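Note that this complex is displayed minus one protein chain, with the remaining chains in position.
Right, chain A next:
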């Protein structure tokens, strides 16, 4: 029986090639989209979830209190004392490590030097995280200050082999380190990523300020591994008073939060996690399932539309002894065979599309075909899809009464079935309309914030990191570069023009109160030519100048800072900045420093000779940019030979800030487009069957004198009505959702009704074209053929 059914299924597939293709490809696209999104979801969900003890690792978080002792904000950074204190006083803490942010650092084997992600951490980190050692001793690898652990790729990059134990590398062109361990590469979905790992003891010898015990200098991350039997709520209660005990003025308390949950649940309000990236992950899950359901709906619609043809088969089989159960299993098997074909096609699609998808999201998703779990997942998704898609046709078709079908021609039960099919189509198109509106709103928002004036001249502006000798030889470099003609201006800055994150409190000015001291200002530290180089607009006064020796104790303030401080004639006034009295010499216009969708804090730019980090340069517009860059690289290499030179265009860095929104936009666009495409495939199939069913009616009407136009209208109208209803349902839902999304941005556009109208019109247009392709064919057929048919 099974064999015969299978054979008949395949014959049926072959016989109705068009509809099979529509069914299989629709379902395959749906499956591929769903699986791809599920891969992404599983990538995100397994973030920081590597190694067998991942569940026991917790991050020490800090809750900051306001004057009224209410929780004002929550941060992931701590001082350098909390970790050791926890380890010492609480037996539940089995291991503890501090680590710094792990930015690019120079590592070299002879002349082969690279800036790779290097991280300082306590030796105990090897007990917190489960690294896979290729060689070296996990217990002692970070015991000496001059030890370093490298990943396999780093080892290969530097030495061309992973057999590098006890070899020596040069760090920051200053110290030689001995490789005491080689570990497998850290997965991309780890928060504590590194290419090489160095001991905290080295960190302390490098920077004096790290050595100083700090409770309230929130610069580092601290992770602990707790005993599995620990009651976390109780533990958090116990450590709550720790900060206050050590530093009564700290206005902060710490708690631990599961490390593997932090990535997805990183948004804290009132000290409690209220979500975070998990919402995006849920959104993608919903999107994946939604698209798969649309494809399933297609399948159901096509199958029920074919019911007329299948009804006869059902009737006959019932009279020769088929039970309902055997018919149901036959139809389910048909849908499973179809789903199986789709799954194969979906895997092909995934293989082709995954590199693009990875590129788009900037992540490394891969399908490991040897993974049993993956196959189990895939098979269960396919089975489930087959069952969902096949259940309705199976139960519907098998319920036919044989005598009705066999005796009368066309035993279709009108009414209810039709409305259900219509309901499914309406649901499909509503979903597609919502996605398309979402796409356009996201696109509009991106355009809106993209078009905000940046506040400085991003074109021809480049940045590089101030590494190694560039600190001490800054003036030398500046003179040489200016002389070379590659640049027309250059300034030192504490941070990049496009990366906010440096701020301070404790500013005092004329008329400021104690509460004002708690107000947070953004800050940039620089020396001369900052405004000249960047093109930030100066409103009043002047920028720091070598002509005024007193400018080393001066500040510039932004327009919004003036407003905040309520100063009438700001230039010349004295303010207290980082505990020093300083004079305001200039007022500049606000510029976008952080997210273009957010209003930046008021800013103070202070003069600090020794506080650099970034070199900002304005290229000479008279030369070709490539020539300028080559010259900069050559000269910088001469001044600072140990470091590779990496010059970044500020406009590209700026564009990178819109990346998250851009990705969301592209994804919504892609999957919205797919949703429309799959829905139209379904509509195409339905229209074909409807036309086929009404062949006789069309023939009769033509004989009576109906024109092609009127027939097309007759056939298309019922479909267009459904699409119209779907649009009417989709618009308010999309409006509601996207208004909510827009509210996430401080600076946002409003939903443009003209665009919504265009979306509606184009959806209708696409549906009309799809249906017309079929109805035109039906309306053009020779009536004699149609009437002879019976």
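Rule of thumb we're sticking to: contacts are C-beta pairs under 8 Å (C-beta built on N, C-alpha and C of every residue); 3 or more make two chains touch, one makes a residue touch a chain; residues count from 1.
Methods note: contacts and distances are computed from a predicted model.
Engineer: Leaving aside the chains on screen, match the unshown one to its UniProt name from "ABC-type lipoprotein export system ATPase subunit", "Multidrug ABC transporter ATP-binding protein", "Nitrile hydratase subunit beta" or "NADH-quinone oxidoreductase subunit M".
Structural biologist: The chain we cannot see is recorded in UniProt as "ABC-type lipoprotein export system ATPase subunit".
Engineer: Which residue, A:326, A:583, A:713 or A:772, contacts the hidden chain when the whole complex is considered?
Structural biologist: A:326
Engineer: Looking at the whole complex, which of A:50, A:317 or A:450 touches the chain that is not displayed?
Structural biologist: Touching the chain that is not displayed is residue A:317.
Engineer: Tell me which stretches of chain A touch the chain missing from the display.
Structural biologist: Contact residues on chain A toward the absent chain are 1, 4, 7-8, 11-12, 15, 312-313, 315-324, 326, 402-403, 406-407.
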